[in-house]
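So that we are looking at the same thing, I have put the structure below in structure tokens.
What follows is chain A.
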Amino acid sequence: MLNLIRRDYILLKWQILIFIPFVLFFIFFGDHLDPAFIFLIASFYISFSTYTYDEKAETNRLLNSLPYTRKEIIASRYLGGMVHMIVAIAFTSALLFIFNKPYTVTDIAISSALFLVFASLFFPLFYVIKKGFFTPVVIISFLVISFIGPPIASFFANHVTAVTNFINNLSVPALYSGSVLVSMFIYAVSWGISVIIYERKAF
Partner candidate 1 sequence: MENVVELKGVTKNFKGFSVENMNLEVKQGYITGFIGENGAGKSTTLKMIMNLLRPDAGEVNIFGMDYKQHEKEIKQRIGFVYDSNVFFEGLNVKDIKRIVAPAYKQWDDALFYRYVEQFELPLNKAIKTFSKGMQMKVSLAIALSHHAEFIIMDEPTAGLDPIFRRELLHLLQEIMEDGQRTIFFSTHITTDLDRIADYIALIQKGNLLFNHSIHEIEENYTLVKGSLDLLDRDTEQAFVHVHRTSTGFEALAKNVQNVEHTFGNDVVMERASLEDIMYYFKGGMQHA
Partner candidate 2 sequence: MQIIISNSSKEPIYEQITNQIKSSILAGDLCKGTALPSIRKLAKELQVSVITTKRAYEELEKEGFIYSIVGKGSFIAEQNLEMMREKKLKVIEEQLMAAITNSREMDLPFEELQQLLNILYEE
């Protein structure tokens, strides 16, 4: 299964070279951006590059013909997602550090939590959506969520005061570790859903 994660890096050897300028671009031209956002974008970069690659090639036919079970293929996706996230965060922190841009552990925690939640939404979609539609669907839903997400969140914050009060009463470390835990739980549920979808697929 490690082979499958390693595979992503063989596949992306050129794209990883683009990765560094890609992140630098956000560092320099995104002064107004929260560092958490840069971490998030960087985390997505590797996972989604492999997904779009897999969509082009008949990779699922190949992987399923090799001695891997479908469960392992999905597991490699989800574990790979976390590995890619850690790699991306390490790279980005290094770059931020080199160029003397401030960031905090909180930024990393927020971006990890957000990455896990977004990945939980998009990974199963990849196995449902028809070939060629994945990238537009992801972009559109990303935009939609970015636009309608905050108003919905503030709507809930104003109207469901019990939840807001509960969150407000939490200490800051508890809040962040709690949200990471919740997002990991969501990620695990998403993993289970992807397995169910993938087990039923034909290639």
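The candidates came about this way: all candidates are chains of the complex that A comes from, given by their letters.
FYI, a residue touches a chain if its C-beta (ideal position, glycine included) is under 8 Å from a C-beta of that chain, and two chains touch if they have at least 3 such contacts; residues count from 1.
Since the model is a prediction, treat every value here as computed from it, not as a measurement.
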Which numbered candidate touches chain A here in the complex: 1 or 2? 1
Write out the stretch or stretches of chain A touching candidate 1 in their complex. 3, 6-7, 10-11, 13, 53, 56-59, 61-62, 64-69, 200, 202-203
